[in-house]
Structures are given as C-alpha cells and as structure tokens.
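To keep things clear, I will list the structure first and then write my remarks on it.
Complex shown without one protein chain; remaining protein chains in place.
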Amino acid sequence: MRLEKRATSSAAALVLAPIGAVVFTLLVSSVLVWWAGAAVTETYALLLKGGFGSVFALSETLTRAVPLILTGLAVTVAFKARLFNIGAEGQLYVGALAAVAVGGMHSGTGFDLPPALLFGLMLLASALAGALLLLGPALLKSRLGVDEVVTTLLLNFIVLLFVSMMLDGPMKDPLAMGWPQSVALIGDLELSKLIPQTRLHTGLLWACALAVVVWVLMRYTVLGFDIRAIGANARAAAFAGVPVTRTVVLVAMLSGALAGLAGAIEVAGRTGYVTLDMSPGYGYTGIVIAMLAGLHPLAVVAASVFVAGMLVGADSMSRAVGVPTFIADVIVAASLIAVLVATLMTQYRVRRA
Amino acid sequence: MTAPVLELTQITRRFGDLVANDAISLQLHAGEILALLGENGAGKSTLVSILFGHYVADAGQIAVFGKSLPPGDPKAALDAGIGMVHQHFTLADNLSVLDNVVMGSEPLWQPFSRRQAARQRLSEVARRFGLDVDPDALIGNLSVGERQRVEILKALYRGARILILDEPTAVLTPGESEALFAVLGQMVAQGLSIIFISHKLGEVLRVSHRIAVLRAGKLVAQADAHATTQEQLALWMVGHAVEPPRALPGKSVGDVVCALDTVSAGTGRERLDAVSLQLHAGEIVAIAGVSGNGQTALAELLSGTRAAISGTVRLLGAPLAHRPSRLVELGVARIPEDRHTVGVIGDLPVWENVVSERLRSPVFSRWFWVRRAQARAHAQQVIAQFDVRGAGALAPARALSGGNMQKLILGRALLHPDSGAAGAAITPRLIVAHQPSWGLDIGAVAYVQQQLIAARDAGAAVLLISDDLDEVMAMGDRIAVMHAGHLSAARPAVDWSREAIGLAMAGAAVAAGATA
Partner (left out) sequence: MMEVLDMLAQPAFWIAVLRIATPLILGTLGVLLCERAGVLNLGIEGIMVAGAFAGWLAVYGGASLWTGVLVAALTGAVFGLLHAFLTVSLALSQHVSGLGITLLATALSYYGYRVSFPKVSTPPTIEPFADMDWLAIPVLAQQTPLTLLALLLVPLLAYVLYRTPLGLAVRMVGENPQAAEGQGVSVAAVRTGAIVAGSALMGVAGSFLTLSAFNAFFFNMVNGRGWICVALVVFASWRPGKALLGALLFAFFDALQLRLQQSSGATLPYQMYLMLPYVLSIAALVLVARKASYPQALMKPYRKGER
C-alpha cells in the first residue's frame, strides 16, 4: 500500500473529515458502553442531553469549554511553529498560582489599587508565569537541541509538586480547615456570571476574544507569517530572513501565556482559589482540541465546545446509567486518532505500491 | 547475436496525469555499457526505479537473463542479479562500510552474523574491481568519491551482473570520473553489463557502447556511440535544435560591489579557508568545482545565513550584514542551491513565498500588519513576468514543478517591488546564484542563464556557483575554482582551459598566470 499526495484537497472534505471521524469514534465506543452493560442509544442520548440538552447543561458545557479553548489555543500556536508544547498543564497551574499571588495574597488590601488595575495585573502576572515556564524548554531546544516534548512533560510533574508545596505552605488558606487550597481571590476580581444561577462566567468572552486575536495574528501579521514559516520549513524561513530564535521565543511566550491565562480565568471565574485538582488534564486535552481543530484558532472554539460537552455529558450520564465517566476520555482520545487518519485521507489517496 | 541479459517490454508508468514512461522497450546485452540519456524529467530515473523494484509499472514486462522479474520487489531484483548505484547515495553515516554493504545479505531470522567471511568477501570483491576501501571506516568520515565506491561495492558484493548507475559523475571531479570509467571498463571485462544514466553528452559518447535517448517519457532513439554525435544526441533529447546562450563579454566592468578578504568560515568538509574574491558590477564570476568543497559555505555567507569566522566581507563598502532581510534591502538577489528545502516553503501559498524575503520592508508591511493587497499584486506580477505555471498564487508552493519553482525564486530575487510599470526596472546590485540550473530541463536552463546574462548587462555583479563545467565556461567572464575550501584566483575565462580547470577542481595547484 502506498499513499499518493493529492494535488489539492477540497474544503468540503476538510470539514467533513473531522465529523466523519467523530461519528466513527462514537460507533466504536459503543462496544465499551455495551461492555458496561448499558443500552447504547440510551447512553448516547443521555450523553448529548447532559452536555447540550438544557440551558443548564449548555452553561456547564460552556463553562468547561473556557479553559479548553485557552489551552487549545496555547497548543495551536506552539504546534504551528513545530514547538511541541506538552506542558500546558503546568503552565495553567503556574498561571493560577500567579493569579492568586497577585489577587489574593495581600490580606484583602488589594495592594491599595483599584480593582480594574489589579485585575489587569493579575492577568499579566499569570500570562507571564506561563510564558516563562515554557521559555526554558523552548530555549533548550533552539540552543541545545533538547527535545521539548520530554522537558515540557517532566515540568508538568515538577509544577504539580510545586503547587502542592505552595498549598501546604506559603499560599495555604488558613480558613480552609486543613483542606489543601490556596488563599482565595478577593471578590472584586472574580469574573461576573453570564447567565445567573449558573457557573457560566465572562471568561468565555475572554476566551473567544483571544481565539479571534490569535486567528488575526496568524493570518494578517508578520509574526503570524514567521510562525507559520518556521513551522513549515525552518531552514527556508531562515533563508528568507525570518528571525528564527526570536520567533521561537515569542511563540513560547505566547503559548505559555495563553495556558497561564487559562489558569487565571479558571480561578477568577470558576473556583476562586487554587486546588491540586482544579485541572483534570486540561493541558493535555488542549492538545487533542488543537489537533481536532486542525490547528485553526477559530475551530478551537468549536472543538472545545464539543469536547466539553462530552465531558459534562458523561458526568450526568454516568450518574444515571452507571457507565464510567472515563468513556468521555476514551471518546476524546479515539476522536483524535480518527481525525488524524481522516484528515490524512483528504490529502492522500491510497494506491497499490 | 546472443540473447539479451535484460529485456524491457512496453514499460508504462503514470503519476496522476503525468506519463513518466510510455511503452518503453529496451534491451541490454552482455558486456555492454548502455547509456540512458535524457533531460531532467524525461523518465530515466523512473525507468530504472521500476527495474530495480522501487516502483511498479502500470504495464509491461521485464525479463532478466530470460526469466520474468517480479515487479515492485528490490529483493527480487537483487536476487536476479541487478544492482543499483543511486544518484543520492543510500548509505548510513553512523554505520561502517562493512555494515552498509552486508546489511540485507543475510536472512533476517538468522541468530548470528558471519562477519569474518563477509569481510573477506568484501576485500576480494574490492580487489577484483579496483575499488579500494576500509571496511571499518564510518561512512560519515568518507569523501564523496569513497562513498560512491561503497555504493558500487554494495551491488557487486551481492553478485550483481547488471549494474545501473544513476548520474554517477554528478559529484565527481573530472579526474575521479576517469577513475570511475576505468572501473566500469574492468567490470565489463569481467562480463558485467551496465546501464549508465546521464545527461552529459560528451561523457556518454566517451564511455558507452550504445545510447538510448528518452524524451518526455518515450524512447525516441537508439544509436551506437561511435555512429552518432553530440549535436544529434542533443537534437534527440530536446526535439529541436538548441542554441545555448553564449554569453558575450560584458560591456563595461564597473566598481567593486562585494569584496572578500581572506575569509574563513565553517568547519569540516563544507568550509572556506582564507578565501579572497572581488565581484565587480557588470561581470559574471563563475566558481567551478565539485559540490561539497565549500561552495555552500560561500553561498550561505553571501546570502546572510552564515557568519565568517575571520577575514572581512564588504558589500558596497560596508561590512556584510549577517541578516538576509538587510541584504535583500541592499539589493542582493539570492538563488539558493536547494529550491525545495531552502528556496521555497512548500506548505505556504505561492504569493507568500514571493514576498517572503521582503515582508519586513515598508512595501509589504506596516507595523506588524502584512499589506496583503500589495503583496498579492506583486506576486501576480512576478508570476506573469517570469511565466510561473502550474499553480495559482493561492496554491501551496509545493504544487509547482522544479522548473517553475526556480522561476518563482528568480522572479522573487530579480523583480524589485518598486519596479514601476513604466519599465524602470531596478536591477539587483549582486546576484548570488548557487547551482541555478540544477535539475532543470534544457529550456529552463536556457531561461535561467538568459536572466543572469541580462542582469549582468544591466549592471549587476553576478556570482555563479556551478558544478557544471560547460555552464561555467560558457557563462563566466572570470572563472575561479573551489577545492577543499580554497578558492583559486579568479582569472579571465580566456586564461583557463578545460584541463586546467579540471586539475584545479581536483586540487592540483595552478601556477599563477599559466595558460596550460
């Protein structure tokens, strides 16, 4: 068997491919549902209803989608430049810590700054924290050729331990009665709700706005060209005058910043403080979302909503039918692989050798 | 007439719409050297790839020593006695000569390896054909000529009776080519039959017994070598008479545009060793030499992608910037050696590739915004003026054929965005052309050479680096030779003879002012 490249791939195929792949995945995961002894159609119906079937369900889904959009954007920006940022999880957590450090660790005084300014500083601190965390591995790669996949991955573990250390020590909330959580943000800094009586907060607007910003950046600016050029062919990019090292640094900072903001916005919008389990793997799911979206910033929003819907739907479905919530993780991971294969099929034809 | 050792019957192969091989029927006889001649893209490499099993033909049969050859199976080809010496050597740098030669010759399920016996057999084969080599040397440490010897030994070790050589002299000095021809003679004397692919007419006439000419996928002619001429072969290859552009001497040689003074750069094989050179406006300085003697370092230096370690390089009086965008601003036009991996970013659209070097200039960007309309307009102009065909401005650049890609690169380098429609063309100050004709068909080669000559006549300083001796001698106003990082003095073309250049390419010192 060999693959022959098609000259051009139709736009329709590029949109249908992910959808076809997801449908295929759902068919395959039916086997897992059957293994758990539940009725397949009932399970999927509950899954969809739990994720999208009511205003409340939608609000939960969109709430869950917010950090996913941001980590998805973080991964998209990095992967576009062939910088394999697998450390979005760690970057999210340091962003969250930075947010609490600026927004909560001042014993309520708010550093005597107006809330709007403090809020801005908080976001800036989170973005910077995430950016700096990714900068290390990025520089190690461009200067020493150290593969960034392993370094960013290992950093995740280090960061999580660091967060644990902080929550046990300097950032511990004295009022939390021994529960390991951080000092809380002051109320002024919390994001307001989009829909009352739900958890959906204005962070969604921030996330969508950032998706548009990233899209505009990639398509219409010189930096966007530089990023795409390096990702496509670093040597030719250097020949054409693209400042490679500088661009890699900028990409790392942008990607890390987006993931850091994911942490800040989660704290400001959903939890109010940092805990060890505030992210059930958003950083890793961001990778799946970026690939599902074909590394397109606007499609990241759609992919995030889809994945969030699966995760939220699985929670309520599981309570009703007893199928373990991990089915959602299986569906998401399998979708990734299926989408990869499907997208390949739009670019290549299968021929006998 | 004895039976042919190899018989191809009606071999046909398509790639999408392109018919690479069209019903080709060919015979090879024992002890014969058959040259397969044709332009780039004529179908020679495809044909031998089918023969060797890298591809499967859509139609046709192959018979080796009378027996039918199973298609698509290199192992079957090897077992049948066919060996192939690829144009781009297929050797693993990190493994030894012995490893490379022996790999695949023993069954994979065998739990041990007969190294001693293999070593002896290798030495014996090497001795028999006059190919001297150290079995334990790492390929990465060998010279190009030595690597080719290993590549040939691979085939002979496996007992090849039919040997295919794909453009073997492309990477050799004239001296090394002679040595290769001697080896070929040895092989034929021992009963081997050889298919020799080339596009170099003189060589083909010298070395082969019979010549088969391919054009656009079809076999258009066969002739005995002693019964034909270069002109006839060229006619068959192209289908019509081609007059290579003969560069008339430049009208007036102007000021120094670029000066290198004892410049050293790079390490290892690809380096510059105290190189001095002056490039004047209105002349073409051609650098001859086999690829891999420092030409890439020189081209990279003048393209802004490599810094000098010592010495000075001055461009228009000021030190040369180590920044491609600055050089482009100053009027340096660069044509890189490798259009696919360096010249063009394949996944990006054609128009972005056209403006890629000038994106940072105010013409195409304001602050950090790209001025898309202006950029696209300029791209259209380049496409039209330089006849870039095969893909629109929005299609990915990798959709372009080699020739069209080169035209894009030329247009990008030569057409200044400020060149008004009123025809006030702005000529580059310096053109750095590194193997600009490589891999192109005769028509495209002529076009490229015309452009360079026209630019020279308009006042540009042109540095032409080429491993094609014919091109160097036809185009250069002054010629210098590169060998192992050293650059000879750049003397006027009339002061050089082909033999002298050949000697210099092999490293023999040329006495100052000698006219051998």
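Residue numbering begins at 1 within each chain, and the chains themselves are lettered A and B in the order written.
Rule of thumb we're sticking to: a contact is a pair of C-beta atoms (placed from the backbone, for glycine too) under 8 Å apart; a residue touches a chain by one contact, two chains touch by 3 or more.
Note that the coordinates shown come from a computational prediction; the quantities given were computed from them, not determined experimentally.
Among the residues A:88, A:122 or A:332, only A:332 touches the chain that is left out of the figure. Annotation: of A:13, A:105, A:128 or A:153, A:153 touches the absent chain (contact as defined above).
Shown as candidates are B:105, B:186 or B:419; the residue that touches the absent chain is B:105.
Only one of A:161, A:212 or A:320 touches the absent chain when the whole complex is considered: A:161.
With the whole complex as reference, residues 49, 52, 54-55, 73-75, 77-79, 84, 86, 90-95, 99-100, 102-113, 154, 158 of chain B touch the missing chain. Residues of chain A that touch the chain left out of view are 1-3, 32, 35-36, 84, 86, 140, 144-147, 149-151, 153-155, 157-158, 161-162, 164-165, 168-169, 284, 287-288, 291, 322-327, 329-330, 332-334, 336-337, 340-341, 344, 353.
Note that in this section only the chains that are shown with their structure count from here on.
One simple way to say how far apart two chains are is to compare their mean CA positions; for chain A and chain B this gives 47 Å. Across the complex, chain A is touched by residues 15-16, 55-56, 72, 303-305, 323-325, 328, 334, 336, 341-348, 352, 356-357, 359-360, 365, 368-370, 372, 395, 399 of chain B. By the touch criterion stated above, chain A contacts chain B in their complex at residues 4, 7-8, 220-225, 228-229, 232-233, 235-242, 352-353.
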